[in-house]
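Below: one structure, written as structure tokens.
A single protein chain has been removed from this complex, and every other one stays in its place.
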Amino acid sequence: MLGKLIKYDLKYSARIFLLVHGVFLLACIFMRLLFMNRIDFEAPAEKYITLITLIMVVAVFLLSAVTITTALLIALRFYRNLFSREGYLSWTLPASSSEHLLAKFISGYLIMAADILLVAAGLVILLTGRNIVDAYRQAAPELEPLIGSTLGVYAGKMVLFSILFGFASVVQIYFSIALGQLFADHRVLLAITFYFLTTVIVQILSSVLAVITGLSSGWFVSDNAAFNLGQYTDSLYLIMGVLMAILAVAEYIATNYIMKRKINLI
Amino acid sequence: MKPILECRRLTKRYGSFFALSDLTLTLERGQIVGLLGPNGSGKTTLIKLINGLLVPTDGYIAVDGCAPGVETKKIVSYLPDQDCLGDQMRVREAVSLYTDFYSDFSTERAKKMLDALEIDGSLRLGALSKGTKEKVQLILVMSRDARLYVLDEPIGGVDPAARDYILRTILTNYNEEATVLISTHLISDIENVLDHVLFLKEGRLVMNETVDEIRTRYGKSVDALFREVFRC
Partner (left out) sequence: MPWDLDNERPIYLQLMERIQQDIVSGVYKPGDKIPSVRDLALDAAVNPNTMQKALSELERSGLVYSQRTSGRFITEDAGMLKELKRKLASEHIQTFFQKMRQLGFSDNETLNIIQEVIKGENV
């Protein structure tokens, strides 16, 4: 049953997901071939700074668009399939509410992880031209001591972290929607509000934690020349990760409870 | 054998509004039962409770002896009063969805009925007319070999020819040991196919009789009696 539910979830999102990510990857390839590869980093900086800024702005814009679309796809599938009129069919399938949630969680997570990998792949395509690699080699002796590893490893860690904790964002989306369903009216609006509220709470909590653990002050205050951005981000990821994991587990349990006990389709 | 549906003092309250109050009811197997009442009398509330789409405020409800859940969903075939298939889905995908999820679904029967109506399986549901979409949904629901069919307003808002088609589809496909619960406010159209009628008024069960009992006792049709009971 679980497998079938996941299959239909993935099938639902597949078309738009593939379209959006296909466009993103094509845009990355396009930008690299037409612009990035032609930049001469040996030339004075003012000659290429405008172009490279422009490319970065476009890349960040596309990346955000793709990521937001993915999150919307996950949210929309959850909401439509379980709480809109389609819910009349979904909830009368011979599956328990826990199975529904688990299926949505797994499918949502797979989509989120695929999104992160594809976005990372797009950036790799954009940023690994020979001219950039050469330019990086020149800067590496200065940069690498600061981040404690090569840039590749550093970026790899970021991707890994995003994938590992992508599940927290998926659960947060579901939790917000489920919470919205507890109310008689304005369920979607409330869901969006809850989503932002939980985001704010996570940020406040992580800042508080950072202060408590001395992460935010300690590293900067020390005049110690051995300040290491790599170690700093590693610790930050660890703290954020633990916090998000705990919250995600709590949210998952709460969502499961709401779906089991409080389902009231209008 | 346990009754196919049993409710005891079943109540559903929204705030201070009782959508259903103190409903006690038993449905036997092998019957076609009409759930009758004006709009807002609690028909859909009862149907949603049977299907586990709502959680009761109070009281007991059991389908074949079990509280609504995975086991009851395997034996209840439900036609909602609104369209519940996504518009982007193709007819053939809807059929395979039912095939995938319901072990009592007869793909062959569904295909036969769709062919008879000359509905193209590759069409998206959003491209079908409202009436055709309703027929597709009914065909899916009636292609299951369920023990309880719950049809919420299957004949609401369709033309007389479609109404005949729908009634014939129900009569042809339900299994004789199964119970069919049909909610409607258009009684005269389906009166002849019912064994039994339940009248709901403001969330309460006010009548539970067989059609012929009503005709014998009151000398009038269920429709006429209904109009009297619910006169404004």
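To keep things simple, chains are lettered A and B as they appear, and every chain counts its residues starting from 1.
Just so we're on the same page, a contact is a pair of C-beta atoms (placed from the backbone, for glycine too) under 8 Å apart; a residue touches a chain by one contact, two chains touch by 3 or more.
What you are looking at is a predicted structure, and each value in this text was computed from that prediction instead of being measured.
> Sort by label and list the shown chains the missing chain touches.
Visible chains that the missing one touches: B.
> One chain is left out of this view; which of B:Asp58, B:Asp87 or B:Asp164 touches it in the full complex?
The missing chain is touched by B:Asp164.
> Out of B:Gln31, B:Thr132 or B:Asn208, point to the residue that touches the absent chain in the complete complex.
Looking across B:Gln31, B:Thr132 or B:Asn208, the contact with the absent chain belongs to B:Gln31.
> What residues on chain B make contact with the chain left out of this view?
Touch set of chain B with respect to the missing chain: 30-32, 164, 167-168, 171-172, 176, 188, 191-195, 211-212, 215-216, 219-221, 223-224.
By definition in this document, only the chains that are shown with their structure count from here on.
> Write out the stretch or stretches of chain A touching chain B in their complex.
Per the stated touch rule, the residues are 1, 4, 8, 12, 80, 85-89, 91-96, 184, 261-265.
> Where on chain B is chain A touching in the complex?
Against chain A, the touching part of chain B is residues 14-15, 48, 51-55, 69-71, 73-74, 76, 78, 80, 82-86, 97, 100-102.
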